[in-house]
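What you see is the complex with one protein chain gone and the rest in place.
Take a look at chain A:
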Amino acid sequence: MSSEDQTKPQENDPPLDVSILKEIARKSLIDALNSVNGAKTLVLDPTLAGPLGLVTEVSLLKHHGVDKMFWLEAGPLTSSTTNIVYLCRPMIKYVKIIADHIKRHTKESSKHNYTLLLVPRLSSLVSRLLEEEGVLGDITISAYNLQFIPIAEDVVSLECESAFKEIWVDGDETVIYDSAQALISLQKLFGLFPRILAKGDHAARLVKLLTTYLPQTRTSSSPDTLSELSDDFDSLIVIDRRVDMITPLLTQLTYEGLIDELIGIRNCHVELPASLVTPPSGPTSNPAQPPAPVSSTSAANLRKESKKKYHLTDQLFIDLRDLNFSSVGKRLNKIARRLDEDYKTSLQAKTIPQLRDVVGKLGGLQTEHQSLRLHTGLSEMLIPMTRTEQFNKSLEIQQNLLASYNVSDQVAAIEDLIANGTDMQTVVRLLCLASLTTGGIKTKALENIKREILQAYGYNLLPLLLSLASPSLSVLLPNPLPPSTPQAVLASKYPFSYLSKSLRLLIDDSPEALEEVENDISFVYSGYAPISVRLVQCVAQKGGVLSNPAEKEKSQTANGAGGGGKVQAHPIVGWKGFEDVLTTMPGETLDITQHGTESATSSIRNLTRPRDKSTTTVVFFLGGCTYTEIAALRWVGRQNRGRRFLIATTGIITGTSLVDSIAGTRKTAQGDAGI
């Protein structure tokens, strides 16, 4: 199944066009730049470079008067143009740098016009800080509203890397507000979500903002779709990351997920050896990125000479990304053979028209060839990484923990991993997993292992351990809990073993079944179904939670009843049937039906709507989602007729990036992302 189904148009009507979001983002950037007359120097927040790279390219910026680009970094800034445009998120450290630049320029008595574009909106904090620094009068502040960026044809992201940490560790709810705004923009484009479902305390908060905000953002003059229910959407499902902490802690086993785990994907770009990215000869396909902006401390660029950014968008990648890594090799092999045959047939061309045909196809073949070469190379890079003892050991521990098999042994095994120098992130991930699946680690063992961690990786990790155990996260808890534990923590205890049964999380995968079909969303973790996606299934594909639809279908076709193919998706009826499961999970559960202003007409429209028109269910992950969850949702989408998924998220995460962001060890500004 999979790719054949994927490439085939699912139905006649095209999927929801999210590229319009990209156009909007691009246009508003250009407008913002054009508001400053003449040549300008652009000073860019490094964390924004990646997301911006997805909406625009350097040439476009140059075309709109950007003369030079610099990173927004401490240190002096020399600009040859009078206009300096800063583009950054409203962070205190950036404001300080900007103030420093301005003061320095005043001292050197070089005159500049400063413009500050804040993403995604104005901030009174920033103006206040600038005022405190005494430079508010010298700078014009406006906003550049960068919201959802399409990162695949069915995924939009806010590309906000630290969302999870900000919400659950710092308690800074800015991201929630921004998400609500972004979802409102989405509704402005496509109409109101007829139904909104949410799981998790912060998800509920988001939904409340979303629903109470509606009448307020409405302006009397503009034609707004905010009063009409959408034709395209059937519902919005909001899931906050806290509801399913287990999934990101596991090692992702799809092709794309594994690349993210082992090599790292930032803003859809992966860093690969240059030899792999550049085609050996001829400029037939040129996926190479435009040059990165000049860094004011350009040492960072030199180091990475041999590496090159590659934007993961080719057709072959789209075919491969959601496969379990174990079957990637086979698929590559198949494609290689087909390509070979195509070349051969092209050689057999004799008559002129045949030749013309061949020449026409040649370009396509070459691009395909190039991407095949790239992905073969990439898989070759991955294979040795998946062969290491540490990788396999950690997989084994994960599987055992999920099956609640011999828990104390697993804790000991984690200790062994610390001993042999496995990286901190892996260890912490496993430890949190152990705590979540078993409902806490034995107090004695936990203290012991915490001590090991502190000794092995440094005492400066103590705040990390405290954050993990804090009431807002509580992913690393002792068992039994100390008597002084706040009620909130007790309430948020995770009923994993119950969920495991009621949501059918663990699939007993006999090897031949795995070979034959990816028969459940659990293929993404080789036998474990992500809880978050199961929750979505509770709303959008109820059958899929209880039993395996693929298997049923197979038996149907065997009985000769088949041919009809996929089942029509059932309408959205909320959490119905799974209320019990949801109440056992910590966090609020919401189910809201939105009404447009002229509900009468819209209900008539609902009736007149052709039944087979497919609708889109938007799934929003507050706090980020993993590539495996995306893959699993795509799989769910393929099982039914008449429903597609649009995945919206605050960002793409992995367990490692989560741990890093909480620990504050993430190397910031990893250099030249994107543009």
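Here is the rule we go by: contacts are C-beta pairs under 8 Å (C-beta built on N, C-alpha and C of every residue); 3 or more make two chains touch, one makes a residue touch a chain; residues count from 1.
FYI, contacts and distances are computed from a predicted model.
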Among "Acyl carrier protein", "Translation initiation factor eIF2B subunit delta", "Paramyosin-like protein" or "Probable vacuolar protein sorting-associated protein 16 homolog", the UniProt name of the subunit that does not appear here: "Probable vacuolar protein sorting-associated protein 16 homolog"
Among A:Asn460, A:Ser497 or A:Thr584, the residue in touch with the chain that has been omitted: A:Asn460
Per the touch definition above, residue among A:Leu129, A:Ala163, A:Val489 or A:Ala529 touching the missing chain: A:Leu129
Where the unshown chain meets chain A, residue by residue: 34, 37-38, 92-93, 113, 121-125, 128-129, 137, 140, 170-174, 176-177, 180, 205, 208-209, 215-216, 218, 220-221, 389, 415-416, 418-421, 447, 450-452, 454-460, 462-463, 466, 482, 484
